[in-house]
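Below are the structure tokens for one structure; questions will follow.
For this depiction, one protein chain was excluded, whereas all remaining protein chains were kept in their positions.
On to chain A.
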Amino acid sequence: MKIKNKKDALVIGGLLAGTVTVLGGIINCLHSYDFKHCSLIWVGLLILGSALYAMRRPETEVLPDERVTRINEKAGYVAFWLVSILITLLFWSDRTWSIGIELVDMYYAAMSVGIISWSVLRWYYNKKGALSDEIQKR
């Protein structure tokens, strides 16, 4: 497969990254009996799946453009505030009621909320289409 345009570079990069991650996951999994260390395989398969999905779509449906950039920025901004509010609430409730939340739990909660909310918000803004509501309402 020759790299003719940005889409090809994106697909080849995804296939390479996916393969390396899967192989890394297999090696990691063979050296450790902990199931958690095998999660890299799933991440790699996800990257491979995304690259194969991108391969099937036309170039103009894959490449990031200004609308996608704006969507990512807005979703990132909202997700950042959600994570900030969550961390504040967790700290506050731990101090008030002495729940005994570990820093690691807080990290996992923040990461999960951040990634999930960013993905959901990206999907929502992509479906919605418009980003400047105030201009639409005029």
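Operating definition for what follows: a contact is a pair of C-beta atoms (placed from the backbone, for glycine too) under 8 Å apart; a residue touches a chain by one contact, two chains touch by 3 or more; residues count from 1.
To be clear about the criterion, contacts and distances are computed from a predicted model.
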item	value
From "Exosome complex component Rrp41", "ABC transporter permease", "Transcriptional regulator" or "A-type ATP synthase subunit B", the hidden chain's UniProt protein name	"Transcriptional regulator"
Among A:Cys29, A:Leu63 or A:Ala109, the residue in touch with the chain that has been omitted	A:Leu63
Contacts of chain A with the absent chain, listed as residue ranges	58-63, 65-68, 126, 128-132, 135-136, 138
